[in-house]
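Pasting a structure below so you can have a look.
For this view, one protein chain was removed and the others were kept in their places.
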Amino acid sequence: MAEETIALSKPVGDSVAYTTCYMCACRCGIKVHMKDGALRYIEGNRDHPVNRGVLCAKGSAGIMTALSPARLRKPLKRVGPRGANEFVEIEWDEAMDIATKRLAAIRDSDPNKLAFFTGRDQSQSLTGYFAQMFGTMNYAAHGGFCSVNMAAAGIYSMGGAFWEFGEPDWEYAKIFLLFGVAEDHDSNPIKLGLARLKQRGAKIISINPVRTGYSAVADEFVGITPGTDGLLVFSLIHCLLKQGKIDTQYLVSYTNAHYLVIDAPGSADHGLFARDLQGNPLAFDRTTQQTKSARATDIDPALLGEYRLADGRRARPAFACLAERYISGDYAPEAVAERCGVPAADIHRIAAEIAEVAFNQAVTINQPWTDSNGRRHETMTGRPVAMHGMRGISAHSNGFHTCRAIHILQMLLGAVDTPGSWRYKSPYPKPIPPGPGPAGRERKPDGSLPSLPLGFPKGPEDLLVDAGGEPLRIDRAFSWEAPLGIHGMMHMAISEAHAHPEKIDTLFLFMANMAWNSAMNPGETSRMLADCDESGNYTIPFVIVVDAFASETVAYADLVLPDATYLERYDCISLLDRPIGSAHGPADAIRIPVLPLDRDVRPFQDMLIDLGGRLKLPNFADAAGQPIYKSYADYIVRHERKPGVGPLAGFRGDGTAFGKAPVNPNQLDDYIKNKSFWVHHLPPEQLYFKYANRDYLAGAKAMGLIDSDQQIVLNLYSEIMQKFRLAAQGHGAVQPPERLRHQIDAVMDPLPIWYAPIEESVSQSSPYTLHAITQRPMAMYHSWGSQNVWLRQILSENRLYVHSSLAASHGLDNEDWVRVTSRNGEITCQVRVMDGLNPNTVWTWNAIGKRSGSWGLKEGAPEAKRGFLLNHVLSEYLPADASGQRLSNSDPVTGQAAWFDAMVKIEKVEVASQGTTLPQFPALKSLPGLQFRMQGWLHRGGMNK
Amino acid sequence: MTSLPQPQIGAKKLGLVIDLDTCVGCHACAVNCKEWNTGGHSAPLPDYQPYGVEPDGLWFNRIHSYEAEGGSCGDRTVNFPRSCLHCEEPQCVTVCPTGASYKRAEDGIVLVNADICIGCKLCSWACPYGAREFDENQGVMKKCTLCVDRIYNETLPEAERQPACVLTCPSKARHFGDLNDPASEVSILVALREGQDLMPELGYRPTNKYLPPRKAKIPVSAQPAPTASTAGFGSALLNLVDRVLSR
Partner (left out) sequence: MTPASSVLLLTTLTGFGYGLLAWLGLFNAAGALPRGQWFGPVVIVVALGFASAGLMASTLHLGRPERAWRAFSQWRSSWLSREGVAAVLTYLPACGFAALWWFWGQDAAATRALGLVSAAFGLVTVGCTAMIYASLIPIRQWHNRHTVPDYLVFAIFSGAVLLAVMQAAWFGHSGTVALVACLAALLALVLKFAYWRFIDRQAPLTTLTSATGVRQAAKMHALDQPHFSQNYILREMGFQLARKHAAKLRKWTYVLAFIAPAIFCALAAMDVAPVVFGVLALVTTGAGLFLERWLFFAEATHTAAIYYGHTI
């Protein structure tokens, strides 16, 4: 038998299109091959700045999402009771008509009665703008339940943040500390970066209770007890302070470490910076032995000591307050070791390694640059200690302070945006804070809000509270419960809408599965969505859901508006939102329709713009009431937020301009010619020290990224925090309600503090002694992966992972069943035993469990029968206080949902071999038009051979 | 031909080198492999009960994870991608009664000719690594083709003439090349990182190599003895802040 003849050079397909992946929010560039009108192959775009040609498992499975039987097919109107999944298909005209009438009535009465909550979309600059023009403050996107702790702590400390707004310097870092990251939004860039660090022989330290994924490849795994990172970081700071391993020169040049803090307890400016008459903060100059403007360049500022101000009051440099706090024996490694679950010797060693790299192995690049004070520097020198953190820090009720602690550590080392450290991604850094406070208290005559609903409070006067200090917003953001709730608090939206029926008429949900995996308590949340008052009316009067797939939440809608999927629509990954910029420069991208629509659905942004036109919203309809934009594509090209600043920064004007420049009618074509993205490479002198880099700041201002090119002074000490605290101490007009006064006083500390996660203190002396957390699986994106034939084979079920010692003490073996109980609820599931795990922690993969009948899966699918959500043991509320009030289960500074605070106990249970996880919910009926179909893929025998 | 080809002088020995030190276990290679190959030379790679109660399917590459204890890499979790190793002494080829299973003389790639395979499954029994999977719909055996329809594909740009799994790996844990050429990138990696054969004791002489996990260290000078801490600032810090600072 001869060897077969193989077609070695068969063309991949017959056409190629470049667009942006949306199997997750990482925004990789993809090259889509089509063959005979069908998708043949999706690969990474090698020229794309985000993924440079690589693609993750999800991205590689895009074909199967395009063929998913769970795709919605037509607008749906509810005919059965809510939650029963009984709908009739309706035409778009009718659907838009229903929505328009409802929303128009709301806008005429009280625009705040529209609660508009959107998930991890990438059109927040549009949705936020819609809410602004509509005039409702009750708008938020997913940040509140996601990682607002990271965003707020970063933005209020460094004018930039971990999350998607920064990246380690993969080229120069020699030690990399990764705090609580399993996957993150930068999925592919982080993996590329880790590979680069490995290649360069840098050391990776992963601080994480669980040793999987990134932690598996780390050179050192620190199996920390959840919620104690703040202590660990304080202890590292303690060691560095003790050994004098601090970059004092950096501190006085780029932070407010030398600013004098007024020490006058009881007075209204206690803890604020001492200022001169021009408002300049003061420092103590050791040369002249006088207080001088801290911004002056000819001073030798003191960092320790106590000084007298002109008015005779005492003041101390911010650094002195800091040093005094963290040098305390309370933060010695020996003192925190047990609480953190990390041996003291390891803390000492890691501190020594950081110090070694920072101070003996500094990186110098021969690149002259000029600082904001106009001084030329011949080189760029940095401390090659990089850090990154995400939801392991963020999703705790002490996450804001923990994250700030990490930023303080970075600053003390001089490791912010220097060679080898963590770097800002464009469009960051931004001023601290970067923009106006939240809108909501007043409206313009045209009904719109003066600015975006989500903003950045600078003090109590920016809060959205009533005279009694109680929240104005439905989700409690920007109230005394979450003063820096800059992303809103989506996890409170449904329960609070249910609790305050007088405040909300329509709940408009886009792209968030809020009855299921983004609910802290899905059973309760679903119940609330379907709950009725005495007269039989729904407590939440009207629910509109915009989804692309048959999710669990669709079942609770009165009106379902089906969206196109990512290969069928235009999208804009804009600098006004969460762009694809990197440390190397600004960049943005688009998605383009690669596939023709094969069902009666509409891209969401098209329908939102249409809705804006129909509602005659300002800037969506012209003076004559005619819609301004034909479509989203039209909006992307023609919309200007400020003169010359549109959704896309590239190819403006005549096609060669970028940043602030006139509209280019051919902009989309220019993007398509450039493989659907635009990138501007910063010249080398602008690549580091961006907060004080004259040329960078000037360039960013010219591009419209920032309004001022002043130096951005890093906030080692947060005066803004202190302003809220002063209110709690009785100063100022806007006062917290009594029940929260003590909490505000405690948590609005201008320097990072540590307290046990709130749930843990609430559960103290209860049987719930185990921490329960979740991780993102790399091959699944939240709930949407399960409809994907390929991805679901990888994770069609999940298990609860337990440490081998815990397994031994509970007599557990792999696949045994346990009941997991918290103060809030219980689940029954199977276990898997592992060693690489903090012994007091149990964990599982997030969002694998599905409700039977959802996602186009057959009833009895393993996702529903043996998969489970940990969410059933969580609650969006803390137990009621003496007055019966229930605080949200969130970080008290930012309102970040405290997903990872959960405390549980486990017991072994006997379950029959055909057993199912608990709780189980009644199976959802199949949606009309979604009857199970074997998709064409199999009939076509895969693709043509 | 079921008999193994005579080794040719200077013939290529194409294979993969997989770095267990950087593999994060993301399954990207596995899914991209499935995506490429379900439309490639061995198309399709079927899925059974795609939306049903017992989903199942054919994959050329699957990612395991293990926990390792002790030894120079310390306690750690090891992610482990498993696909055909394109062995030099592949019994999967010699047991085949039809000649459907064969090893190419020119580059050592082990393939199945689906047009003559009778689906006796014996080759899958003869593979110690579980690298062959049976297509229940077509009744023939399938396996990793080393992306033979990519690596020589003249319609692709030079840089893309690599296996799909290699190009897609976000952690750069997969490398492709000629292991017969001591100067190739893969051979150098194997030499430098002590690339390992899997189950060498069985004598299949796998072409693919696995780079074992390692551990980066930062040598630090004598560690300060953990001193009992006091609230005082300590001389080190005082000396430091005493220095003249300029803004």
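A and B label the chains in the order they appear, each numbered from 1.
Here is the rule we use: a residue touches a chain if its C-beta (ideal position, glycine included) is under 8 Å from a C-beta of that chain, and two chains touch if they have at least 3 such contacts.
Model, not experiment: these values are computed from the prediction.
Looking at the complete complex, one finds that the omitted chain is in touch with A, B. Of the options B:14, B:33, B:78 or B:164, the residue whose C-beta touches the omitted chain is B:78. Of the listed positions B:139, B:182 or B:232, the one in contact with the omitted chain in the full complex is B:139.
Residues 2-3, 20, 27, 30, 54-59, 62-73, 77-78, 80, 82, 91, 94-100, 116-122, 124-130, 133-136, 138-141, 195-204, 209-210, 212-213 are the ones on chain B that touch the missing chain. Mapped onto chain A, the footprint of the missing chain covers residues 1, 212, 792-797, 832, 834, 862.
To be clear about the criterion, only the chains that are shown with their structure count from here on.
Chain A and chain B have centres, each the mean of its CA atoms, that are 33 Å apart. Contact residues of chain B toward chain A in the complex are 1-2, 21-28, 30-32, 34-36, 38-39, 41, 43-47, 50-57, 59, 65, 67, 69, 75-79, 98-100, 102, 104, 111, 113, 115-116, 148-149, 152-156, 159-160, 164, 167-173, 213, 215-221, 223-224, 226-241, 243-247.
For chain A in complex with chain B, the touching residues are 1-4, 6-12, 35, 40-44, 46, 51, 53-61, 63, 69, 174-175, 187-188, 191-192, 194-196, 198-199, 201-204, 211-217, 219-221, 238, 241-246, 248-249, 252-253, 258, 286, 296-304, 319, 323-324, 327-329, 331-335, 344-345, 348-349, 352-353, 355-357, 778-779, 787, 789-794, 796, 834-836, 856-858, 860-862, 932, 934-935, 937-938, 941-945.
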